[in-house]
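In this view, the complex is presented without one of its protein chains, the others remaining in place.
The block that comes next holds subunit A.
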Amino acid sequence: MKIWFRNVWPPLVAVLFFLTLWQVAVQLLHLDTWFLPGPLDIGHEALTNQENLITQSLATLQLTLVGLLIGIAVGLSIALILHFSPLLKSALYPLMILSQNIPTIALAPLLLVWFGYGLLPKYIVITLVCFFPVAVSAMDGLTRTDPMMRNYMQMIGASRGQIFRKLEFPHALPAIMSGVKIAATYSVMGAIIAEWIGADKGIGYYMMMQRSSFRTDRIFVAIMIIVLMSLTLFTIVVLIEKWLVRYQPQAQADQK
């Protein structure tokens, strides 16, 4: 508990310091709320608008979680297929990288044209954002199997499937989880972009509404919620990782 506290207080003090600085600057410079609201205004707005914000946040959270899960599943499936087929890998890997160079913000309106205002285009946007880090880190992890462990498995006559299940996959798990961590932080962004394009609820939608009425304080509230949501998702993934990778792979890395 003490160690936890020792790790937490420096960033906490830093954040408090910057918030105070912000508040003082806003008051001394007499800035208008529509231009730059102070932290106190933002906090006040968040509290008075609580009910609506919670409804909007829950909508976004649900969209994010489902999209993230689909993204992880797609990423893992692609990694597995390409891992088992070197030909497909050499054919599709460049395409996969290419897919990341298409700006999501440009693609989203097209998806809307093709798939309408339902959930499908939104899931597609989040999946496009999330599958890549998972697929790349999983493929990477799967190809980096320890050669001595592989040699052992082959010598005792393990089949290709057994080598995958008992060696390659568990060996790649820490790498896969790093990919999932990145995907989790991206997923909230994906959901917000999806909601900007066309939605009737969610934090992204809320942001668009407030922007057109110059409610800068409410936009800040939305940003705050997005940050909190990303952080929470990230923390949950880290906890899952700690549970899945109970042994310490870093000890293994130290030996090398």
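Convention: contacts are C-beta pairs under 8 Å (C-beta built on N, C-alpha and C of every residue); 3 or more make two chains touch, one makes a residue touch a chain; residues count from 1.
We take it that contacts and distances are computed from a predicted model.
For the chain that is left out, the UniProt protein name among "ABC-type nitrate/sulfonate/bicarbonate transport system ATPase subunit", "2-oxoglutarate oxidoreductase subunit KorA", "Extracellular solute-binding protein" or "Helicase, Snf2 family" is "ABC-type nitrate/sulfonate/bicarbonate transport system ATPase subunit".
Of the listed positions A:Asn7, A:Gln154 or A:Thr235, the one in contact with the omitted chain in the full complex is A:Gln154.
Residue-level contact of subunit A with the missing chain is found at 146, 148-149, 151-158, 162, 166-167, 170-171, 173, 245-249, 251-252, 255.
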